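Sending over a structure as structure tokens; questions will come in a sec.
Shown here: the complex without one of its protein chains, the others still in place.
When the chains are written out, they are named A and B in that same order, and each has its own residue count from 1.
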Amino acid sequence: MKKNIFYAALAAMFVTSGILHYSHASATTQIIVCSIAIVLAAAFLGKATESVAHYAGQRMGGFLNATFGNAAELIIAIFLVKEGLFEMVKASITGSIIGNMLLVLGLSLLLGGLKFKVQRFNVMLAGHNASLMLLAVIVLFIPAVFAREFTVEKTETFSLAVAGFLILAYLLWLLFSMVTHKNELADVIEAGNGQPSAHAHEEPAWSKRVSILFLFLATAMVAFVSEWLVGNLEDFSTRFGLSELFVGAFLIAIIGNAAEHSAAIFLAMKNKIGAAVEIAIGSSLQIALFVAPVLIFVSYFMGNTMDIVFTTYELVAIGVAAFITKSISRDGTTNWYEGVLLLLVYIILGIAFFMV
Amino acid sequence: MKKNIFYAALAAMFVTSGILHYSHASATTQIIVCSIAIVLAAAFLGKATESVAHYAGQRMGGFLNATFGNAAELIIAIFLVKEGLFEMVKASITGSIIGNMLLVLGLSLLLGGLKFKVQRFNVMLAGHNASLMLLAVIVLFIPAVFAREFTVEKTETFSLAVAGFLILAYLLWLLFSMVTHKNELADVIEAGNGQPSAHAHEEPAWSKRVSILFLFLATAMVAFVSEWLVGNLEDFSTRFGLSELFVGAFLIAIIGNAAEHSAAIFLAMKNKIGAAVEIAIGSSLQIALFVAPVLIFVSYFMGNTMDIVFTTYELVAIGVAAFITKSISRDGTTNWYEGVLLLLVYIILGIAFFMV
Partner (left out) sequence: MKKNIFYAALAAMFVTSGILHYSHASATTQIIVCSIAIVLAAAFLGKATESVAHYAGQRMGGFLNATFGNAAELIIAIFLVKEGLFEMVKASITGSIIGNMLLVLGLSLLLGGLKFKVQRFNVMLAGHNASLMLLAVIVLFIPAVFAREFTVEKTETFSLAVAGFLILAYLLWLLFSMVTHKNELADVIEAGNGQPSAHAHEEPAWSKRVSILFLFLATAMVAFVSEWLVGNLEDFSTRFGLSELFVGAFLIAIIGNAAEHSAAIFLAMKNKIGAAVEIAIGSSLQIALFVAPVLIFVSYFMGNTMDIVFTTYELVAIGVAAFITKSISRDGTTNWYEGVLLLLVYIILGIAFFMV
């Protein structure tokens, strides 16, 4: 019943988006409708990925889940790259990372903390990924420092090299977590609070073929609506006097990650704060190690290489977010006040990005 | 007996300060005498606050203790704001934070460590506030990064917004620690080393009415002497070629916090290093979350809004101090060498601020 409403809403928003696009509706209207459509389509895509992953066997399934986790965001960003809106792409990468670490984690801790006085999670589990994430974030800082005095050509070469190493790190991470140290990580999870993993999924409702078909369908829907959305962003920004930085870091990032974000928050409200922390950190890790470098290569193959040089504003935002998350993930207990602090930092960054 | 000497000294220094002020004595003389008078009056104010807090009941008392903790410093800073010495105000905020974290903690660890080979404290207790403090410090970094390219007007608006959020965070922190999670924090304290809390106070010597009277009297004394002190700072700085930065960060900060500082050091020498750490961190937290934003609003209501944009020098000093304190508070044991390192960093920063 609930499912049917979801599919009906998705179909309705998708069709409306298309109609508005081809009837050249105002940018604002299109952006509002497309945003809702993307959020729904991304949720559908997440469901389809899990289902295909189920049939694909454990190893391949893990790989699919890991790689399609930020698919919606990646697709939107690819269309931004196509339009040459590089500043917005990098802002959206920034926004996804701070969105995961400040907004999602903040809401999870706050809403979870209002229901449960103190929530606990396994520190080993969270600390493991938090360290990797910190490393990934650090790598993003290096080009910004060094490339400032590079020529455009040098910056391009360096960006491609850094992107290559980041993808290498990502592939080795998959090798590590799914092949060589699979059991060790599973042990850590079992030794945890008995919380089911964030990615544990129930018996899927669809057959194998339907799952694969739905995966394609969902990807296509996200892709179409993303293109329609991106086409209106410049008009929209100009009309409301918004900078590429703000639109990328807050609007795009929130739309692209909303489905994933709400999942984390619901888990926190069921006292599964460990799973919520895992999603927030894992997703940030994937953006830094996979989404960001893939976009560099995508831009390269499209003939206009985007550099991997983030602005000081973006780096400060990312650094602040990574640092706070690491700090909070250290003691293994959370409460509503920690959530409030994360949200306050997010709001202050939002105001700052808006005013710049 | 000892008390009588204290009151006699306080009265004498207060009267002398007044005489020097109205007889237009040299700036240097006035500053020396006023400084001693402020240190004594601040100690008196601390005592009066504790006594009133005792009669006010646990909750209101906790609030009073927390909010009047840095009253002397706040009063001096308000007179600096009135004189428009904004650079000195921000330098004194910086100086209070690094003074707490490097000078006080350094002296506590060194002097405590010379008496006791290894001193231990409850990591949970210290880590709890250290995380909050780090967050608060991070918030102070954001305006500095973003406001550099703002217009004056925008900087004002943004400073007021940030100040508002900081005070909100402070009020919610009081709500958290005194209402919703009061018992949890008390449990942590009890589970500690059996150390009495820094704020535990014995049966007060004064009646309720006398306490309230003394609180007013002490506040008035601090206020008068602060005004006399501040009036001479510019002459004094010019005469000795000192920058606003140095005077604010070292002279003002040390005078305003001396009473509190000596309390922490005496506790460390009684092997109550946990209480000393708690005071140093708690006081820094209060300066960042309460004193700093209140001063922004005070300047706003005086008609000339001070911004919350710290200089790179100040931010580096604060960042270094916060980072080191967090690092040292992590393992729960301290020794004289850690104290030496904190003091060396304080001295090097002092030389740097002096030379800039």
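Operating definition for what follows: a contact is a pair of C-beta atoms (placed from the backbone, for glycine too) under 8 Å apart; a residue touches a chain by one contact, two chains touch by 3 or more.
All values derive from a computational prediction rather than experimental measurement.
Across A:176, A:266 or A:297, the single residue that touches the chain missing here is A:176. Within the full complex, the residue among A:11, A:60 or A:161 touching the omitted chain is A:161. Contact between chain B and the absent chain runs through residues 117-118, 312-313, 316, 320, 323-324, 327-328, 330-331, 335-337, 340-341, 344-345, 347-349, 351-352, 355-356.
Touch with the hidden chain on the side of chain A covers residues 124, 127-128, 131-132, 134-135, 138-139, 141-143, 145-146, 149-150, 154, 157-158, 161-162, 165, 168-169, 172-173, 176, 180-181, 184.
In the analysis below, only the chains that are shown with their structure count from here on.
Rounded to whole angstrom units, the spacing between the C-alpha centres of chain A and chain B is 41.
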